[in-house]
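The structure appears below as structure tokens.
All protein chains but one are shown in place.
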Amino acid sequence: MNYRLLYFASLCDSAGRAEEMVASDAQDVRALYAELAARHGFTFTPERLRVAVNGEFTDWNRHLADHDEVVFLPPVSGG
Amino acid sequence: MNYRLLYFASLCDSAGRAEEMVASDAQDVRALYAELAARHGFTFTPERLRVAVNGEFTDWNRHLADHDEVVFLPPVSGG
Amino acid sequence: MFAISDKPIDAARLQGELEGRGVGAVVCFEGRVRDHNDGRAVNGLSYQAYVELAEAEGRKIVEEARARFAVERIVCVHRVGDLALGEIAVWAGVSAGHRAAAFDACRYVVDEVKARVPIWKREHYAEGVSEWLHPGAE
Partner (left out) sequence: MFAISDKPIDAARLQGELEGRGVGAVVCFEGRVRDHNDGRAVNGLSYQAYVELAEAEGRKIVEEARARFAVERIVCVHRVGDLALGEIAVWAGVSAGHRAAAFDACRYVVDEVKARVPIWKREHYAEGVSEWLHPGAE
């Protein structure tokens, strides 16, 4: 399946890009993160990230559909 | 002895004046208030008032000196 | 800084006094004349202060807040005289390195001023009468 990934802050630096299309066999958010962490060298464990699919927060067991937009969110530091 | 009295808010309304010089035999703040409450019809009990002498908060047993400036302060409502 | 003022409060000017290079948080409070109180329609109000003691007590409150909280600057001004609806009766601003101290100190100053500083409010009601407010009175 194909997923659209957006990267922010240090994940953007690690991935070297702000977004990408990824073809993957991962069926859920957790599997997709494992694959991308290995590819881009992400060092955050899932416990330290939040995840959003199609613009809404969701959980790590979320099943993915083709063309979902997936975002892994590092700890925030606004304000 | 002679004391200078300042009146604020409803005590000013009751006394019909913002200040006055008073000749009195009262030796302390409590005795002076009793005398003035009777004269002007003040209805506040001492428990509901604070008192200041010469520009500083003090207590009801404060001994008075000639020409002291005495102010009985009704409950405040600033802000 | 604490002051009693018989002129309209210039909030922008007072906020300018909070500047400083280490400032990361600024909290400002404005107390305004409301159009009602306790269910009665209000046309305006008057504040009277025992100015000498009010300024001394206000400065004491500001010093207490400086001792309790890690702040940069504190400014508080209370208006006296006749105020129209919407006018600022009391303004307090605090600058600090971090937001918690700025919020805590601003609230401390406003709460203590309201509780302790010898200032009295007379409300003018739409039905034509007016009266001094003395909290706690029956």
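For reference, chains read A, B and C in written order, and residue numbers begin at 1 within each chain.
Going forward, a residue touches a chain if its C-beta (ideal position, glycine included) is under 8 Å from a C-beta of that chain, and two chains touch if they have at least 3 such contacts.
Note that the structure is predicted; figures quoted are calculated from it, not measured.
Taking the full assembly into account, the omitted chain touches A, C.
The chain that is not drawn here is touched, among residues C:Glu30, C:Glu52 or C:Glu131, by C:Glu30.
Interface residues of subunit A with the unshown chain, by the touch rule above, are 6, 8-10, 12-13, 48, 50, 52, 55-57, 71, 73-79. By the touch criterion stated above, the residues of subunit C touching the omitted chain are 12, 21-36, 85-86, 97, 99, 102-103, 106-107, 110.
Criterion: only the chains that are shown with their structure count from here on.
One finds 49 Å separating the Cα centroids of subunit A and subunit C. Centre-to-centre separation of subunit B and subunit C, using mean CA positions: 26 Å.
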